[in-house]
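Notes follow once the structure below has been shown.
Yeah, one chain of the complex is gone here, protein chain that is, but the others are all in their spots.
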Amino acid sequence: MEWFDSGWGLTLIVFIPTVAAAILLAIPRSEEGAAKMIALVASLISFFLSVVAIFQFDFGRADQMQLGTKLEWITSINANYAIGIDGISLPLMVLSTFVVVLAIIYSWDHWPEPHNPKAFLILILFLATGMAGTFVARDLVLFFIFFELVLLPMYFMIGVWGDKQQVTLPIVNRVVEMRLYASIKFFLFTLFGSAFMLLGFLALYFKSGDSQLGIRTFDIEVLSDIATRVDPGFLGSAAPWIFAALFLGFAVKVPMWPLHTWLPDAHTAAPTVGSVLLAAILLKLGTYGFVRISLPILPEQSMNWAPIIAVLAVISIIYGSLACLAQTDMKRLIAFSSVGHMGFVMLGISTMTTIGINAAVIGMVAHGIITGLLFFVAGSMSHRYHTREMSRLGGNLKLMPVMGGILGFTAMASLGLPGLAGFWGEFMALVGAFNPLDGLDLTLFRTAMVIGAIGTVLTAGYLLWMLQKVNLGEPKAEWASVELHDVERTELLAWVPLLVAIVALGVYPKIVLGATDPAVANIVENITRAVGS
Amino acid sequence: MVNLATLALSAGSLLATAEEEGHGVELSDGGLLAQYAWLMVVLPFVAALFITLYGKRTPRGGAWIAVGTVGFVLVYGLVLLISHWATPIAHTENINIATIGQFDIEWGVVVDGLSIMMFFVVGAIATASFTYAVSYMEGDIRETAFWASFSLFAGAMLVLVSAANILQMLVGWELVGLASYLLIGHYWEEKENSSAAMKAFLVNKVADVGLIIGVLIPALIVGSFRFHDILGAAVEGNPGLVKYGFVIGLLLFIGAMGKSAQFPFHVWLPDAMAGPTPVSALMHAATMVTAGVYLLGRMFPFYNSVAIDVLPIVMWIGGITMLIAGLLAIVQDDIKRVLAYSTVSQLGYMVAAMGAGAYTAGLFHLFTHAFFKSLLFLGAGSVIHAVHSNNMSDMGGLRKYMPTTFWTFGIGSLALAGFPLLAGFFSKDEVLASLNYASSHGTPSATFVMWIGIVTAFITAFYMARAVFLTFFGEYKGDPAHEPHESPRLMTVPLQALAVGAIVAGYFNVPGIFTPFTDWLSGREFAPGDHHAESFDIFVLVLGSLAGLIGIAIGYSFFFADGESQEARDRRFRLPGPIHTLLVNKYYIDDFYMLIVNFIKRPLANAANWLNGLIDAAVSGTGILMSVLGKFVYEGLDQRGIDASINAIGGGTGEAGGALRYIQTGKVQQYAAVLFIGVLLLAVGFFIVTSR
Partner (left out) sequence: MTIAQFAILGGLLFSVGVYGVLVRRNAVLVLLSVELMMTAVNINLVAFGRFYDNISGQIFSLFVIAVAAAEVGIGLAIVLLIFRNRSSANVDELDLLRW
């Protein structure tokens, strides 16, 4: 498997979907079956290769970049095609290829209006490349390109296949279609953050030239090496600004309060598969950026900003849960729950401890599969009921027992029930917050821990409330004459793997933590060295 | 056997034994029997999964599979108990499921005196309730779901009981909460029931905040989640644990208060009666609600060494709970609610005993209570099954229709009321005696709690007498067209079995005479050196028994008298108006909680949503501002400014061209002339400039 280990494996994982998209472009629009088949096969190959990557991955050296390569790309700015995975990127990369396969299976006969499977699949495949690419990139330029690559397909997905409901904009009272409003908001919001992020990257590039290393570089590892070993003070007084710029870029994507408002709209307006990919993978790009770039390259600034991040994270947790309680739209409620859950992930990161960052990574994976599944179910339900208003639903468990059962199970997983995937991220984030990295304010973090723990109560509160409104009770009279069919085969095919993953991760978290722990320990060790020196 | 007894008796002062804990007794590893104890834990989950997937295709929704698994647990637990009796076992199996930094996260099974006792209790009560439920739940709308959840509960409870580390206990803790949610809300068509389920889950979740934090602090200090390490460090006086001992102890107790329905978290348990009766019997009387007491027992060496200041608080909470819950039981009409409040009250006894440092007494009351309270619930279920109503006002005179139920229920009631020589008599006496002992050994306030206990014993006897007389005596008040009948054998046999338990369970710990229960419980690592009496405390024994007998007698005088009219009897017992109102409204605690919940749900949540709208408005506002700005830039600056000047230049050039084109005559010679003149002028200019 020499070819695989030398970077070809990862390259194929990332670009096979693109190739498939190109092939799809060539075949006529009427050949739907062929289009679906090509997309499925491509995503399956990509997923299969990422499973191969698990076996080729040397878990003993999970703290180092593996299976990668570094080829010259844009020599004039010293940007390279540098890819590779370590213990942190591996689970996320596998998650992204995994969810794409399920998204395509689910789409098999769930085409949102205005149909056109070919175009829809092309967008999914481009998204697949962008998502997997972000997780394997080791070069800031490459990272940025993949990071931005996901924007466009998602923009079109929301804008074209999204919800056509008319909404009135606040203040101006202009009536627009939900999908247009949401897609533009999503695009601009994210681009706004990315612009600052790019500035930050450029600043890092130029500053690295002034460091003792003396070479301008975009290489993440080299930069982190400069920051932690070679010349820790190389950023000088620009450091806070660079961190702030990166923070904006990542925090919008996460999203952290108060930069989160694009998320409920985008989720609500997006077609089911769009919501799933958005929740399962896209949000993780932001948190991954923090772990991969902000912490290793700007350790000292991360220390300074950690209390702020912790406070924002806690606000996200409480605020997200409270906002959930005020929702009437089921999909919007689930969207807001993401704000709270990602708050736990950010709380874990802000502690800057091995436990906290491990919690963040397993939290990301768990949120990906759980919320992904919740959106699948919510999408399928609104597909059948033609409404997402919780006040009109009720007795779903009676009308569609299997669907209701899966919804209940997933909601339980989402509220952090021990033994299921969601528990570890939440619990360990709290553990991390009790003892943050030396030098961080103990009182603040312990207060954050207590508030976070209270947040788990609110989380349970809104999810149970949702279950009560949607799943339990007697079905409303209006559904008596409506034919509602329970879960279909393609739905089951897409969901059962997620259900299994939720249980497996809950019972045996080593699946993720086994890979992440050495890598996280390495990051924390570097941070400690940099901050201590 | 002899050396065991001496060991138990040799337990001297509290701290002194803590020093030599565990090492004084020969603990065997229990061999294969202990190594395979995980089977007990895993099988119910397998059963639950199987029933979920294939239950609809198996006869009776997989009922017999579920019964089989808990039967296996009972047999395994019994075999373990007997071999533990012979040679004390303390064995732990661990498997690593993740490593984070220096932390090992593990699943583990601990097999020692404490857990074996609970294995047996869970197995025994579960087998009785499951068997009973086979008949009780026949023809239920969702039998499969019931059996899956019930099996899930059995597994979750065993996860909790067998926990070798505190994290696993948390896992089991929340999983039993989930099972409880599913089963309380079993009849979820009615909003009331699903709300009760939600209430149970959320109240527990609030208390779990304490538990979660209480779990993670000692784990961080000691660097391990294992009970072995935490308790060991506590006993050795780990400075971190000493420093945080009080906080940890209190936080863990808050968790225990939630699950064991202690004041002020007791509100969920009465509502939990919305679930099917076998559920109430197994979960909300015998096993799940005792998890808090079990946690205190498991952590007892910790409390006894570094968190000793928490114990008075524990004791007082127990005392308050037993009294207020007992009072509430008096005014209930729903027979299950009477029993529910009684459970809360009895849990108060257990907790108070724990707080008084009486590890054995508290757990012994747990042990006996499990038998007679599940018996009472199942008996009540049998009655409800026959009458199709929960309310005692629809019952009466049932002893003629259902004699077996009557006799077994009567035995259970007497045991609960502390009637001499029945199970409750021994255990309640031990609790009271331990309170009395504590009052003279460092905790003077225990005297008050002891008196509360005696008063509660009186109240208990009174409300149980009320329940028995209202249900089984007098005349039948229910639907006359529907004559009640005795339940099928599948239901009465478990009742009879449990009735035997309610009689004999107390004899496993007769102070000074026969104390195998004490030996079982001290057969564990870091065995707590609590005080257990070597003989009866005659003063407490007499007072406690008298209180019970007087309670029964007064109940008899109010509610018996078969000959009188029912109305007369109902009217005879009246509490003073304000007190009655207070009790009927449950001290307004629920209303107070609803106030908070509604505050969170309405104004606070709406405020968050409103704030969201505000942020959104800011974002949209920026967008709109940008578009206005764009319009200005386009129309004002671009179109009227830059573009206009560009156009002006272009236009001017055109005009100029139009004017100048007349010069172009097309005559070559004219062009040449102009050329020459131009050159000439240039030359002249050049000449002038250079000659200067």
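Labels A and B are assigned to the chains in the order they are written; within every chain, residues are numbered from 1.
One rule holds in what follows: a residue touches a chain if its C-beta (ideal position, glycine included) is under 8 Å from a C-beta of that chain, and two chains touch if they have at least 3 such contacts.
All of these numbers come straight from a predicted model, not from anything done at the bench.
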item: Shown chains touched by the chain that is not drawn here; value: B
item: Residue of B:Ala481, B:Ile538 or B:Val668 in touch with the missing chain, whole complex considered; value: B:Val668
item: Interface with the unshown chain - residue positions in subunit B; value: 661-662, 664-669, 672-673, 676
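Heads up, the rule we're going with is that only the chains that are shown with their structure count from here on.
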item: Partner subunit B, residues of subunit A touching it in the complex; value: 169-172, 185, 188-189, 258, 260-262, 264, 319, 322-327, 353-355, 358, 395, 397-398, 412, 417-419, 423-424, 427-428, 430-431, 434-435, 449-450, 453-454, 456-458, 460-461, 464-465, 468, 471-474, 507-510, 513-514, 517, 521
item: Partner subunit A, residues of subunit B touching it in the complex; value: 96-101, 103, 105, 107, 159, 167, 170-175, 178, 181, 185, 188-191, 194-195, 198, 201-202, 205-206, 208-209, 212-213, 216-217, 219-220, 600-601, 604-609, 611-613, 615-617, 619-621, 623-624
